[in-house]
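This is the structure, below, for whatever I ask next.
Only a single protein chain was left out; the remaining protein chains are all shown in position.
Chain nomenclature is as follows: A and B, assigned in order of appearance, with residue numbering initiated at 1 for each chain independently.
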Amino acid sequence: MSILGTRVLRTEDPGFLSTGGVYAEDVQDERLAGACYLHFVRSTVAHATIRSIDVSAAKEAEGVIAVYTGADLAAAGLAPSKPMMPNMNQAMLAPLLATDTVRFVGEPVVAVITEEMYQGEDAIELVDIDYDILPSVATMHQALSGERGLLFADAGTNVVCTFGDESASNRDLFEGCEVVASQVIQNQRVAPAPMESRSGAAAWGEDGRLTAWIPNQGAQGTKGALMGMLGLKPDQIRVITPDVGGAFGAKFGADSEHAVTCWAAMQLGRPVRWSETRMENLLVMPHGRAQEQKITIGGMRDGTVLAYRLEIIQDCGAYPKAGAFLPSLTRLMTPGPYNIPRAESWSTSVVTNTTPVGAYRGAGRPEAAAAVDRAMDLFADAAGVDPAEVRRKNLLPKFTEPLTTAFGAKYDSGDYVAGLEKALEAAGYQGLLAEQAKRRANGDALQLGIGLSSYVEITGPGGEAGGPNENGTVEVHPDGTATVLTGTSPHGQGHQTVWAMLVSDELGIPIDKITVKWGDTDLVPKGGGTGGSRSLQLGGAAVQQASRELLDVARERAAAALEAAPSDLVFDTETSAFSVKGDPDVSVPLSTLAEAERLFVRSVFTAPGPTFPFGTHVAVVEVDTETGKVFLRRVVTVDDAGTVINPLLAEGQRHGGIAQGAAQAFLEEVVYDDDGNPLTATFADYPFLSATEVPSFELVDMETPTSYNPLGAKGIGEAGSIGSTPAVQNAVIDAVSHLGVTHIDMPTSPQRVWRAINAANGSKEA
Amino acid sequence: MIPASFDYEVADSAAHALSLLAEHGEDAKLLAGGHSLLPMMKVRLAQPAVLIDIARITELSGIKVEGDEIVIGATTRHAEVAESELLRAEVPILAYAAAQVGDPQIRHRGTIGGSLAHADPSADLPMTLLALGGSVEITGPSGVRVVGADDFFVGPFESALGPDELLSAVRVPRGGAVPWGYQKFVRRANDWAIVGAAAYGGRVALASMGGTPLRATATEEALKSGASIEEAAQLAAEGTSPGYDFHADVDYREHLARVLTRRALEGKAG
Partner (left out) sequence: MTEIKLTVNGVTRSDEVEPRLLLVHYLRETVGLRAANVGCDTTSCGACTVLLDGESVKSCTVLAVQASGRSVTTAEGVVEADGSLGVVQTAFRENHGLQCGFCTPGMVMAATSLLAENPHPTEQEVREGLEGNFCRCTGYHNIVRAVLAAADKLSGDSAGAQAEVTA
């Protein structure tokens, strides 16, 4: 029986559970012996010019080895970085350390290096920076209007880039619609907040090479980013990826602090360690989401949707990063799983004096799902049709051949209505409606809300020429063990176990004899990393493919060894050996074939395109209508990502995504005041989800395979966070819709809910 | 993340602690569980030059009956207060309140004296002591004095404790049969209260409605005049001066005070 599809316990776990993972802060390596510690002095104001920096007192402090400013880096020839994509305003340069201007609270200004860790925290207090405060562009609208000025004088604007064309908008988009509903909604800024904050360690060898230990989502991309920031050549730098304590999209590439750490190590001729505090993390690690959306939806009273418009403003924060182009993914997924005859969208990305915005679990696609599913409910409410019925009526019918939408997304396979029906049945939808009706009739203070979301999302996108791809190398050793090299970069997803399962399935080697390696650019020079839910469908497929190709090579050797024709041999995974057909005693183990010559294959798997997992989430909430507090009671999900290779791990990915998505809907938010000062920069202030706010989740199984890889697998990592956000938001609004509430922005905090109820009561007839 | 440097002394008795306080003056702070003080020191909002550890003074810990009061040593941990059979029977509101402080790890370390001395207007125990009409025993150079809850909380994070004094014990009335209720409105389980209400007999105390925990005096008066719980609770916000933050504006806090006071008076806990 195949090991694939079974609940294999992770081989990674014993170490994590006992001695703990070895994260960057834990790495003990002789190359880091005698390391000193780096701490940053960061801007305490949102927008200012720097009049002066006085480091004299800091330099005298106990244990201080060196103090560096942006001027030092500039003198050393380190140039600011241009935005990553050519369509972004190229005048919006990001220095490694601020030189003349600071643009967000937390921006690094000075680097202080000390012998010991604690000394650094003392020394940074002694740096004195004199700021001339400038008006803060605190919001997207202030950025667009220019009323607070520009962040980058040379840019001439606060607009980073646009996608789509507002001027080409169809004025008659809603012609013929009996019902039209419109709403401006917020997809609010959240903090990725992985449990491990950012950190790094750097050491330069006698050979002039830099070795950098940096938690990341793809060592190859991290290396490329450091090369760019530091002006290094590929052979000058090796990136090693320690265990990574979560990433969620925010640990791709490298940040300026990583570059400064590496540079300082070179300057000092000593290894340097850096790790940030949680406050720094909440202030400076790129934030997620931060879109304002205007949704307009129209259709007929029978629940048929005819038209939909999505207008997006994206807040990029102070320096354009990944966040600036995420609206292009939002646009790509504008209609979601729905068959909408006429739809259009466009976006404008702007800078503000806040933390830069980057990728966060779903990266652009949750925003699309949240918009279209909020729109579906707005429409359902306006048309007087049950939200489940609206979805049933408008979801694209089942398809097995790829289907291209008007926005250019080629959905590979989908059975959206089946997903909806399964979720509704598992949730007991009719029973929930009855309970809700009963409480409404009773006028209970605690009301029940049911929220739906049907979503489709794009995984494994890949911008590579030739299509999304990943490499995998499999080597069988004479002692019967095997080594796998992968270009993916797990940080909790369990690739060590699952890639071993795939190889074991092909080669018959037990998984505990298979070692999987990643994240060392000397060992794996090329790779796309882990993100965008790409790993299994590309990296896993590559590893499986390499195993199959290895068997082809081995077959030739076996034929020679057994003096038979290759086609007369059979490979038995039970014994991991070739034998002659009909003569099992004439056999040779796979490992033996590695004795005379190394037995390994490196293979690149290329997919025809990205895949599109889909599903439906049903959320059930209770709302205390006296206080506005929301209690999340149930989340029932169908998340169909094709073939499931390890159900135990797939469920874990769904749980984590559901929790994060739900947290955005009713709990988490990054808040700034009108001067750009952050109000949620600690875990006490930022309402990070804890175990008491969520229930156990109810997962329904459904697998609609893709034809795009031999596994039949799509990406599961982000799907949970895409469906749950709109489902929970819709549920909260549903709980109080009988009171006249039609919309509540996320997070549906108690105060927001209470105000919505009051506002509706105020406008309702007595 | 790391406190500024300080010197550390261990006091082996209350008298020893007092002499160390006298010696070091305003530069010194007492350390029991440290779960109010150390978080402030870690972000450098507090930078005492000397910490005097009183956690090892056994005479300062423990729960005992004294007539119609229960006396709780200042360094008694929240977990012990929460799990005390005696308190659950005689002062159930206090046992309940102690179980609401922070999370289990915090309750294993934080102490009742430390929490009261910290005088956080959003915290559980100051509000509860005020509802109980309890008092604190303060030991200083000139002996022991007792300060009632109504007089102990002077301002935000400011109590009637002098810099040379030690909060040595907490006194609460025995009253297992007295009706009580407790409401702590939070977004997440281990948050401080956005608004809190504690009712004990005819006394109602509020958290996060001003610079100190406050009595809902208008509500108490109304109850005395025979008003219903519903009517009396409508007056809960009178005389309060809540702040605002991104969780709650002033009008929302006032609304919560009314709702939570009603629920607490109805005997609801949680």
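Here, a residue touches a chain if its C-beta (ideal position, glycine included) is under 8 Å from a C-beta of that chain, and two chains touch if they have at least 3 such contacts.
Everything numeric here is computed off the predicted structure, so don't read it as measured data.
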item: Shown chains that the omitted chain touches within the full complex; value: A, B
item: Residue in contact with the excluded chain [from A:Leu93, A:Leu648, A:Leu679 or A:Ala760]; value: A:Leu648
item: Residue of B:Ala79, B:Leu167 or B:Leu223 touching the missing chain in the full complex; value: B:Ala79
item: Touching the absent chain when the full complex is considered, from A:Gly200, A:Pro366, A:Gly419 or A:Gly656; value: A:Gly656
item: Chain A, residues in touch with the chain not shown (by the definition above); value: 9-10, 12-14, 16-23, 25-26, 117-118, 193-197, 243-246, 248, 277-279, 491-494, 648-649, 651-652, 655-660, 682-684, 688-692, 694-699, 720
item: Chain B residues touching the omitted chain (full complex); value: 1-8, 31, 34-35, 38-39, 42-43, 51, 53, 55-56, 79, 102-106, 108-109, 188-190
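The rule is short, and it goes like this: only the chains that are shown with their structure count from here on.
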item: Chain A and chain B, separation of their C-alpha mean positions in angstrom; value: 42
item: Parts of chain B lying in touch with chain A, wherever the complex brings them together; value: 1-2, 4-5, 43-44, 185, 187-191, 194, 245-249, 252, 255-256, 259
item: Interface residues, chain A side, partner chain B - complex; value: 117-118, 121-122, 125, 277-279, 626-627, 629, 667, 669, 671, 679-680, 684, 687-690, 692-693, 749-751, 754-755
